[in-house]
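Every protein chain of the complex appears in place save one, which is left out.
In order of appearance the chains are A and B, and numbering begins at 1 in each one.
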Amino acid sequence: MSLIDIKGLHIAFPGVGEVVHGIDLTIAPGESVALVGESGSGKSVTARSLLGLGGIVRAERFTIDGEDVRTHAERDWRRIRGRRIGYVLQDALTSLDPLRRIGQQVADAGAPDRAGALRILSSVGIPAPETRLPQYPHQLSGGLRQRALIGTAIAREPALVIADEPTTALDVTVQKQILDLLEARKAAGNALLLISHDLAVVARLASRVLVMRNGRVVEEGPTSEVLRHPRHPYTRQLLDAIPTAASRGKRLAPRGADPLPPKHIDASRTVLEVQDLHKRFSGTPAVNGVSFRLAAGEALGIVGESGSGKTTVARMVMGLTEPDSGRILLDGQQFSRIPEVQRRPLRAGVQLIAQDPLGSFDPRYTVERIVGESLDTLGVFGAERRARVREVLEAVHLPERFLQSRPRDLSGGQRQRVAIARAFAPRPRLIVADEPVSALDVSIQAQVLDLLAELQAEFGTALLFISHDLGVVHHLTDRMIVMRGGEVVEEGDVTRVFTAPKAPYTRELIAAIPTL
Amino acid sequence: MTLGRRIAGRVLSGALVLLAAITLAFLSVHVAPGDIVDIIVGDQIPAPEVEAAIRAEWGLDRPLIVQYLSYLGRVLQGDFGRSYMLQTDVFPLLTGQLLPTLKLTAAAFVVAVVFAVVTALLTAHRPIGGRIMGGLELFLVSTPSFWLGIVLLYVFSFTLKIFPVAGDRSFSALVLPALALGLSLGAVVAQVLRQSLERALEEPFALTVRSWGAGEGTLRLRHALRHAAIPSVTLAGWLIGGLLGGAVITEQVFGRPGLGRVTVDAVLSKDIPVVLAVAIFSSAIYVTLSTAVDLLCLALDPRIRTGGR
Partner (left out) sequence: MTLQNAFDIPRGPGPLRRALRLARREWGAALACLFLLAVALGAAWPQLLTGYDPVAADPLAAQLAPGAAHWFGTDHLGRDIFARVVHGARYSLLIGASATVLAMVFGTLLGLIAGLARGLLDEAISRFLDVVSAFPDLLLALVLIGFTGPGTVNLIFALGVASIPRFARVVRSQTFVIAQSGYVEQARTFGLPRWKLVTRHVLPHAIAHVPIMATIGLGTTIIGSAGLSFLGMGPQPPAPEWGAMLSEGRNYLRNAWWIGAWPGIAITLTVIATGVIGRRWQAAFEGRRG
């Protein structure tokens, strides 16, 4: 008998309408199944409906352990939650109650006593669990925290655990630990329903996969079969959009494989030179002796996990944070540790693409004013500015009707296009992009990466690309730097670093990447 | 920053505020237009011996800084000078009236907090209950406490004859004033508390707690309420201030003894020594209570307490 047996599931929300339009889902005992899709596909909503959480549910058949749950009241659902189905969300920092101790929460989740709580915590691989009981979630590292969250989900030994993007907010090495833990549970015969946008994560854990789009399942089958021989164009598009070593120099969207325009790297001209940067924040070193140079038209990736100091380097290059010591030269001119008045005329030469484009737009401004503002210091006004703004918007494939739109009316992808257009408008020699695609769905990410590569090649702009995602860096950049704890642990040609990493940490990072 | 330093900082800044309040009171006498003697005695014509007494008390022949330091010293010793209008020392006048006011303020505080917590817990994310309570809260927020007091008096004292009309002789005499004062301020706290409770219930951890099979009551009482309390606690300073100010009027409505009567009489007759003493008194009460509440807030949030983020 199936653990979960659903036929014709519809889920609607008051004021929103139907978001899931008739999907079928079965999970056998011990099976691990994945729901894959981008935001708005309805995958999380579907998962929550298995716990009776949220939405107006209608189905032809909906049984859990053979029990028809279609008419279940809240009280009946509470017998299922935690006992038969456990639920793990992303980011334990907010998914565990931040104001309660770990021990209390494991008890809240159903641990019978202290011994039981210790047993649960060690079963999810938390060393010395007795020291963790009196601690609060924020006192644990990201990995331990996520383990504790998984611990609360399995406290009552449910037959099925739903993991909803369980590794999304985690660093890649921590992600690997959590995937190992889930894999061990799977090997022990526990059923798993994995919700993810990341096909590589899915490939590691699930034996069967359902690809969802706009509330419908577009393709279903054994994972290896679906990933290797996708039948539905959308599945193919998702697979093509993943940046990897193989996609270097090619487009990711719409179907991938088309070559990008050739780059013009002029190694004789140094655009950016960074010499021995140091920066401390209230005594703690954030950046510790970082040096690199960037040639005209070249793309340099800086890779590192959270706390590696990569964003601080980007901010110092942008002249937003002053280094404690060291030098930054922009086109041979001193750019750091000079009065702001002297820096202003140089600023047009280096532009920033931030991670959160919406936050970087004045909400009162129209797209035309947002893009045009970067031309202020160049003295480009009037008709010339209007023409330039239209030109760059066309370059990012945004039609003219968006000129008068406000940022909040744009989609995530459109916003990042506007940010890119704004960065290229003053024709800078260098663009700093700080995690520009990390908040985007993979198919939107593909479009944005294509655009960035295209414009960079076309204008011969140098690119400093900050990312935690090794795949993206591998796809996009020419050279890369690996940072850890404020220091550069490895630097070199991208292909060389990925094929023959020298530093042990780089090797660890590369090994941790889940692959298809 | 360590917890000890945080606490010390909080207490120190409270003391500084109090010092500044005393300074302001001192300066206001000197900055106000007119001769200081005239200001001190109010609207009456000072007799020569009274004038001499005032000049001696305030040390008006000495330099300003000396006057200030001696004023500060006197206030810290509890000597608030003399009311020449009432022919009595100010400090005993106020301390004699302190207890009934504190009683009223404390009772109203309890009313406000209980009202806020109960309504917020019961009506957060409840469409119908939320709407009804929202309407009631809007009504209470928009109704001055003295007007609410008059309505309560009319209904419960004159018509139903359950509670006494005036005075402070029994506990029952405290009920209506505390309700009048507490409800209109409690409604504001309730609005904020419900909003933050709703926000807490939308946090991811609420979903996690539900997925453990916990009931709605557990979720609200054990988990969400504490989150909601943290932003609401910052309102406590405002609440205490509002209670102290509102007590002045409420005491008038219910004919209660207390600082209110003294204050109103002093203000109307321009009895400046008493007015200043009331100002310093009330800011002392305010600073003490709100500092205590801030420290309570530290206790509520382990993220601050344990020096995390």
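We adopt the following convention: contacts are C-beta pairs under 8 Å (C-beta built on N, C-alpha and C of every residue); 3 or more make two chains touch, one makes a residue touch a chain.
Since this is a predicted model, take the numbers as computed values, not measurements.
Shown as candidates are B:S83, B:Q97, B:S232 or B:S282; the residue that touches the absent chain is B:S282.
If you put the hidden chain back, the residue from B:I54, B:L201 or B:L244 that touches it is B:L244.
Among the residues B:V90, B:A173 or B:I272, only B:I272 touches the chain that is left out of the figure. Touch with the chain omitted from the figure is made, among A:D356, A:E454, A:E487 or A:E508, by A:D356. Interface residues of chain A with the unshown chain, by the touch rule above, are 318-320, 343-348, 350-352, 354, 356, 359-364, 373-374, 376-377, 408, 426.
Within chain B, the residues in touch with the undisplayed chain are 13, 16-18, 20-21, 24, 28, 32, 39, 138-139, 141-147, 150-151, 153-154, 158, 237, 240-242, 244-246, 248-249, 252-253, 263-264, 266-268, 270-272, 275-276, 278-279, 282-283, 286-287.
Convention: only the chains that are shown with their structure count from here on.
Separating the CA-averaged centres of chain A and chain B is a span of 49 Å. On the side of chain A, the complex with chain B involves touching residues 48, 51, 53, 74, 78-83, 85-87, 89, 91, 94-100, 108-110, 136, 138-139, 149, 152-153, 155-156. Only residues 203-205, 207-216, 218, 222-223, 226-227, 300-303, 306, 308-309 of chain B touch chain A when the two sit together in their complex.
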